[in-house]
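Below is one structure. I have some questions about it.
With one protein chain withheld, the remaining protein chains of the complex are depicted in position.
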Amino acid sequence: MVTRFNRRKFLVYGSATLGTSMLLKACGGTTTTDTGEADGGTETAAADGETIKVGILHSLSGTMAISETTVVDAEMLAIKEINAAGGVLGKQIEAVTEDGASDWPTFAEKAEKLIDQDQVAVVFGCWTSASRKAVLPVFESKNHMLWYPVQYEGQECSQNIFYTGAAPNQQIEPAVDWLLENKSKDFFLVGSDYVFPRTANTIIKEQLAAKGGNTVGEDYLPLGNTEVTPIITKIKAALPDGGVIFNSLNGDSNVAFFKQLQGAGMGPDQYPVMSVSVAEEEVRQIGTEFLTGHLASWNYFQTVETPENEKWVADFKAEFGDDRVTNDPMEAAYIMVYLWKQAVEAAGTTDIPEVRTAAYGQEMAAPEGPVTMNPNHHLSKTVRIGEVMDDGMFNILWETDGPIDPEPWNQFVPDTIGFACDWSDPAKGGKFEI
Amino acid sequence: MTTEVTTQPRRAAQASQKRKFMIEAIAVIAIALILIVLMPMLLTGFRLNLLGRFLALAIVALGIDLIWGFTGLLSLGHGIFFALGGYAFAMYLELNTLGEGQLPEFFGLYGVTEMPLFWQPFNSFPFTLLAIFLIPAIVAGLLGYLVFRNRIRGVYFSILTQAALVVFFNFFNGQQKLINGTNGLKTSTSMFMGQQVGSDGMRMFFYISTVIALIAMYALCRWLTSGRFGRMLVAIRDDENRVRFSGYDPTAYKVLVFAVSGAIAGVAGALYTVQSGIISPQVMDIAFSIEMVIWVAVGGRATLVGAILGAVLVNMARSLLSERFPDVWLFFQGALFLIVVTALPDGIIGWGRRQFGSAVSSTLGLAPTNLPYLDDSPEPEAVVETPEFADK
Partner (left out) sequence: MLEGLIGGLFNGISIGAVLLIVALGLAIVFGLMGVINLAHGELMMFGAYTTFVVQNVAKSMGGIAPEIYVFAALPLAFVVSALLGLLLERTVIRYLYGRPLETLLATWGVSLILIQLIRSISWPMVIGLVIFATLFLIGRWALTRYTDWDRISQWANPIFLGLSVAIAAVVSFLVQSSGSSQFVRPWFGAQNVDVTPPSWLRGGVAIGSALQFPYARLFIIVLTILCLVAVYWFLNGTAWGLRIRSVTQNRGMSACLGIPTERVDALTFALGSGLAGIAGFAVTLLGSVGPNLGGNYIVDAFMVVVVGGVGKLVGSIVAALVIGIVTYLVGSGTIALILPPTAFFQPAIDFFNFFATTSMAKVMVFALIIAFLQVRPAGLFPPKGRSVEL
């Protein structure tokens, strides 16, 4: 009896409490006023004083630290070089480093801190698409500027982000074309379970359908998963006589995948794997024994033969040690600092809108060859396909004649066919029909 | 200490109780005023927003304290309920921002052309408000029922909640087409009551809502734990079999309190999401749910104030330390776990009460404080469980 009464009482009181708190919440809205916080706008004192502050926002801890710390090294090298050569607008650059901790909300929090608290002139940062998507609203609502150095899935064109990695038409699409021509028409798609592989594979499937290839299967591994036996069985069942494996796995899973692929007796002659997230640094961690003969598509390899690259690789090794390697995201991170510097010097100020406009058309003789910043905030870049050699470097099998212009909105996906992006013209903006 | 309290004349005890209640009410109101009026003046927008997030996390800590501190159920899966509340609100905001017949933008990435069915109800604000409480409560209740019905408890319960967490994480992470997978849902640029969620005015609104919700949840937990219900929870914690043999049904109590705790976490998740601007499956990371437990342990188990204090302090330390020395944070956090478990099992509040408790209460004219964990024995679990363990 007693307990029953009490339980009922609890329910009554409980629902009353819930109701009250709801009411309070609903009423709260009318009482709130704008406190008019002086949230440092965009044209604040970043350039005042002796130095220009720039933000560096990458994961220094957590799962993504593996990749992102190398990019930080490249950015720091560029800043050091620029400072040694006299800085920007006669001032030294001061880097404020923040740790995104491989956690997307933390990225958003730290981005806010860099903009509001430290009042940086620009932020260089992010690696995963998820982290970029998490900070995007911050940069848009504060009208600030982010430079993003990693190849990604496209389908985005923000006025507040400059993308110095490849768009899909500068990495994935040429790779698929090349494979169709040189390897096989049957593709199995393997990826990590997050947005880049999913979107990339959507594009690949559309492209294959348009060009006469077949998607015989696809599968996704959770990040960090190392049990790939079921996937290998699926590949064998779907491609009994060999074919292309298109791999957009990320991080740890790559190691397990390549080790066990070899264990299952599936070599590069019959099952060539084309990777879009495996560069020199990853090759080093996976082990060349498992990778020799497999393929990768990037804009930059350490083996690219340009005088700029020779100098860069030498400088990098002098700074961080002989056993270090350079790769595509690092190169993109390195050149984006320089491109920002050029834009600031062209604008004569660090104010965001002026720098943004001045960035369009900036050219640079990058280690990967000439690059140009387009009004759609992406770089024109050369595309290359390389094969892993015994020493862990890539033998460049094929490259485009010159830089390819970026297409942020994909031209194979039905939703975005016929769309483009041009921020130099206010009438066009982020997504307009050509 | 216990004997002193019970042998005191009853009337004096009641007067002391009443006085205590008054003092507590005044303290709560004072703190609320400080938080709502003073803090916005003192802190910059960024720091105030951080404080708001920490207060939202303090709400989860309350929920954890309710089931762990009082009932002895260590849940390592509260990230689920936190995420469910957050997703419910984020889905409403996503839809609220769109015009008629439009789809959220991310669906285009995966070629989805029709809104999945379960998104539909989130067009309605009243439904969403209910969902923030009810969905986590129902999921928690169901999970709790399945587990407690079989008298699975102790560490098995903890491990199972962790497994459930992995299940939910994988599901949310893998279903890009339904819920946008790893990227999660963003709220900063969504519209709520005609304003952008990320705007300063809205932020202030959510900050104040968080303070109010925190106080409401504190009141709820305080009320739940102070009466007969609360004593039942403590009884279940200390000796479940004896409770059962006395004719009560511990399962029902446990399911109920677990559901309430889930609902509290859901509220916290919703408030946290709008203040951090994003909800993603990452809040169902294993580490995050274990961290929630440590907030409670740092503050002091079975003291609701301790849960709030612990959550705010630990998160503040994290924010400051990881700004300066990102490397050190993990060391620090690890050490925190060790210290709290080995040296300070009663947390900050317990330690404070031991050191200064009698001085404080005598100045306020109160009877000595009644701290469930301290009263019977310093380490009730050790005392209760060692013989069982030993003759296994």
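By written order: A and B. Residues from 1 in each chain.
Just so we're on the same page, a contact is a pair of C-beta atoms (placed from the backbone, for glycine too) under 8 Å apart; a residue touches a chain by one contact, two chains touch by 3 or more.
No experiment lies behind these values; they were computed from the predicted model shown.
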| item | value |
| --- | --- |
| Partner chains on view for the chain not depicted | A, B |
| Given A:Met145, A:Ile286 or A:Met373, the one touching the chain that is not displayed | A:Ile286 |
| Touch with the omitted chain, as defined above, among A:Thr51, A:Gln92, A:Gln117 or A:Gln260 | A:Gln260 |
| From A:Leu221, A:Val244 or A:Val388, residue that would touch the chain that is not displayed | A:Leu221 |
| From B:Leu43, B:Leu160, B:Met193 or B:Ala235, residue that would touch the chain that is not displayed | B:Leu160 |
| Residue numbers in chain A that touch the chain omitted from display | 60-61, 63, 65-66, 69, 193, 219-222, 224-231, 233-234, 236, 240, 251-256, 259-260, 262-265, 281, 284-287, 289-290, 321 |
| Sites on chain B contacted by the missing partner chain, in the whole complex | 74, 146-147, 149-156, 158-160, 162-164, 166-167, 170-171, 173-174, 286, 290, 293-294, 297, 327, 330-331, 333-338, 340-342, 345, 379, 381-382, 385-386, 388-392 |
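Convention: only the chains that are shown with their structure count from here on.
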| item | value |
| --- | --- |
| Distance from chain B to chain A - Cα centre to Cα centre, in angstrom | 35 |
| Touching residues (chain side chain A, partner chain B) in the complex | 2-3, 6-7, 10, 13-14, 17-18, 20-22, 24-25, 28-29, 31-37, 39, 60-61, 98-99, 101, 103-105, 108-109, 112-113, 116-117, 128-130, 133-134, 136-138, 140-141, 153, 155, 193-195, 198-199, 202, 220, 222, 413-416 |
| Sites on chain B touched by chain A in the complex | 40, 44-46, 48-50, 53, 108-111, 129, 133, 170, 173-174, 176, 180-184, 186, 188-189, 193, 196, 198-201, 204-205, 208-209, 212-213, 216-217, 219-220, 223-224, 227-229, 248, 256, 260, 276-278, 280, 282-283, 285, 322-323, 326-327, 329-330 |
